[in-house]
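Supplied in structure tokens, the structure appears directly below.
Note that one protein chain is taken out, while the other chains of the complex remain in position.
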Amino acid sequence: MNAPPPAARLSLRGISKRYPSVIANDAIDLDIAPGEIHAVLGENGAGKSTLMKIIYGVTRPDAGEIVWEGRKLAISSPSMARELGIGMVFQHFSLFETLTVAENIALSIDRPQAELHDEIREVSTRYGLPLDPARLVHSLSVGERQRVEIVRCLLQKPRLLIMDEPTSVLTPQAVQQLFATLRRLAGEGCSILYISHKLDEIRALCERATVLRGGRVSGEADPRLESNDSLARMMIGGELPACTLNPQAPGELRLALNGLSLTSDDPFGTALQDVSLAVHGGEIVGIAGISGNGQQELLAALSGEKKLARADGLSLRGVAAGKLGPSARRALGLGLGFVPEERLGRGAVPEMSLADNALLTGATRAGMLKGPWIQRSKVREFAREVIARFKVKAPDEDALAQSLSGGNLQKFIIGREVMLAPEVMVVAQPTWGVDVGAAMLIRNALIDMRNRGVAVLVISEELDELFMICDRIAVLADGRLSPAIATADASVELIGRWMSGDFSEKDSHVPA
Amino acid sequence: MFQLETRPVPSATMRLLSPLIAALLMLASGFVLFTLLGQPALKAFYVFFVQPLTTLYGVGEWLLKATPLLLCSLGLLIAYRANVWNIGAEGQLVMGAIAGGGVALAFPDVSASWLMPAMLVAGVAGGMAWAALPALLRTRFHTNEILVSLMLVYVAGLGLRFLVNGPWRDPEGFNFPQSRMFHEAAILPLLHPEMRVTVAGVLALMLVGLIWLFLSKSWLGFRLTVAGQAPAAARYAGFGERRNVWIAMLISGGFAGLAGVAEVAGPLGQLQPSVSPGYGFAAIIVAFVGRLNPLGALLASLLMSLLYLGGETAQMELGLPAAITGLFQGLLLFYLLAADLFIHYRVRRSERAPAAVLKEATR
Partner (left out) sequence: MNEGLILALLLSTASAATPLMLAALGELVTERSGVLNLGVEGMMLVGAVAAFATMSQTGSPLLAFGVAMLSGCALSLLFGVLTLHLMTNQVATGLALTLFGVGLAAFVGQPYVGGVVKGVEPLLFGLDPITLLAFVLCGGLWWFLGKSRAGLLLRAVGEKPAVADAIGYPVRRIRYLAVLFGGAMAGLGGAFLSLVNTPMWVEGMTAGRGWIALALVVFATWRPERVLLGAWLFGGMTVLQFHAQALGLAIPSEFLSMLPYLATIAVLVLICRNPRTILLNQPLSLGKTYHPDR
């Protein structure tokens, strides 16, 4: 056994964690020096989050050893991790919406509230993360909530800060601000573990990278000396596949939103304000933006899960469909296909078979009913076809939806909707938490639909993805929708500015 | 050290086994309980679970008590599958008895063959109407159907008491709070002259098949099941929530109402201040122990009926309190819930605790 380098702040040796259906971490080694910004890189499901939870004491490893500043120890709880000087900013925030900023922070730091208020103000201004301690968390934007998390960590003067996919909630401009804060912290001697699957970011920020694949360490590198391709090879064991979008003239108007305004059913949700949008046959329109800016509300309005006050607020193939429910919109004349962002529980019923899940939306369109009765043979046949055509890894159509991996279930859901031959297809977060192979299959399926003349609307947090597959891009920010511009005319800077709610069309500055 | 871990896929075997495990555990508890009460356990067991079934009359009583339990639970299992928590079947049963019995009292001279069907329809309608209230309040005002349906149990019971104390009291009944006895056309025919069980038992059996078909083959049954398992998926698929609530409540109310009218037109033969010893509540247990499956409910209702019967026999023969039945019923449901854990989880024996692993690695 190698002795850890004496200078290491944290060393992991042979960390393993097994879950019933998967080995999340398999003998992982990792060293991080004081003041180092260290990337943990890997695609979805590579085991990054599990490893971080182990370091933060949320999950316990089945085997392996943790050495913190030269001491071997077991981190048995997050509070112990905090006492050691480890802070963590979670990907899905660990904040309580109904409590104030100060109350949230008080839950981790036992200090009188008045004292905390002052400290929060002091630390937040020092690091350029302005915050009002008395605000209720649900009134903050997603970016501001991340600030609360970071400030909460900083108040404990951490010597190791773990950031789990922090940039998915930030505009490109805010990412630069975050990087400045992190570099400053590192300069003060704090080590930073930066978890991400975004290669450009890692090359810009980190000094060292540990790459994970399938729960194992597949490589170590200095990302500043690597290219995206060489990092990708370590991450997925091959080249990053690309997809091509051949130019084609859009067809007739298929989906239109006409000045849609809508309050949210969720008391902490975002109201939609005067949203207008047109999607034609044969084009893919992408809606960028950080989740929580009205995406849920827009999707519910599109699918019919939330009916509109005015029938003409939404039209499908020229028919005013605002007051119709989901099944009426899905019916033959209108032909809406819809893939929601939650797969288990919304797009599919977890404890039902794939066949029954095919029946869920396919019943009327695919002729699976005879009067009030279900025709099981037709249901099975349809499910088998989806499984075969979309390369869903499942033993058969009797497999339960919950037994599939995220990527496979998404392939099944998208496949089901595609095979119902929609005229208009709305897809939310098509590749969230999906491995690279499945993501490419899904993107190509969407492009294929577009080439066949279907109107496709994609709502995604992944800017790279939208730039890859969309003909036009719009941005949803704080419940308002920007104009949709041709992808060729859009730049990351412009889209980033739109994401912060400033919809003026011209670039304010031309990057050098 | 033992640990629970989630099964990748819920166990179908455990789903079937767990009611059996629960029943066995209940019997084991009975053994302990009888012993604690100073009874020779084996004799008490015999008296409780075997003796009631040794005569033809006893078998008849067994089926007689199973009938309302089965009827109520058939409706409840549909509601629970749809995640609609109707726990007011007892009140809906009472309303069914009032409505059906009301028809019998309103036509004392009619002996035509339409009377009985009319009574049954009135009973079903009475139960449905009583279940429609919580459905209306939930779909219109978002009130919790558990509390509303339960409150209505008390209201229905008081309503029945008012009727038999006041307007419907038998004038020749020596001031007892009960209606006059129903005339012959208003009484369900018996299955066998030596048993008190009526044709309602056969009707309930037929309904088992119907509900089974409904749940396993029909589009509507599928939609209700989806609504119960994943409400968001039901909304996504376009199965309207309001409609599901209405259907689930009306079906369960209707079945309870049918059970009510079958009681007054059967073994009771009149309206009394109390027409049920809590069948509507016990049916909740029947529905769960029967795995929300109609065939399961059939078996579970026979078990529960035996508990009622055994309680009565034990009271007469051994002087045990009849309330022991309620105790057994509650225990049965507890054991079932506990045993259900193993449908979704399994016990893993972790060879060494994680802390020990770490400690060892430091050597």
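Observations
Chains: A and B, in written order; residue numbering restarts at 1 for each.
In this section, a contact is a pair of C-beta atoms (placed from the backbone, for glycine too) under 8 Å apart; a residue touches a chain by one contact, two chains touch by 3 or more.
The shown structure was predicted, so the numbers you read here are calculated from the model rather than taken from an experiment.
Here the chain not displayed is in touch, across the complete complex, with A, B. Checked against the full complex, the one of A:R60, A:R135 or A:K323 touching the unshown chain is A:R60. Touching the chain that is not shown, out of A:R9, A:H38 or A:R82: A:R82 (per the contact rule at the top). Between the chain not shown and the residues B:L120, B:M195 or B:L331, the one that touches is B:L331. Contact residues of chain B toward the unshown chain are 3, 6, 85, 87, 137, 141-144, 146-148, 150-152, 154-155, 158-159, 161-162, 165-166, 281-282, 284-285, 288, 321, 323-331, 333-334, 337-338, 340-341, 344-345.
Residue-level contact of chain A with the missing chain is found at 56-60, 77-82, 90, 94-99, 103, 106-108, 110, 265-267.
Convention: only the chains that are shown with their structure count from here on.
Within the complex formed with chain A, the residues of chain B that make contact are 5-10, 217-220, 222, 226, 229-230, 232-233, 235-240, 350, 354-355, 357-359, 361-362.
Across the interface of their complex, chain B is touched by residues 13-14, 19-21, 60-66, 72-74, 76, 303-305, 325-330, 338, 340, 342, 345-352, 356, 359-361, 363, 369, 372-374, 400, 402-403 of chain A.
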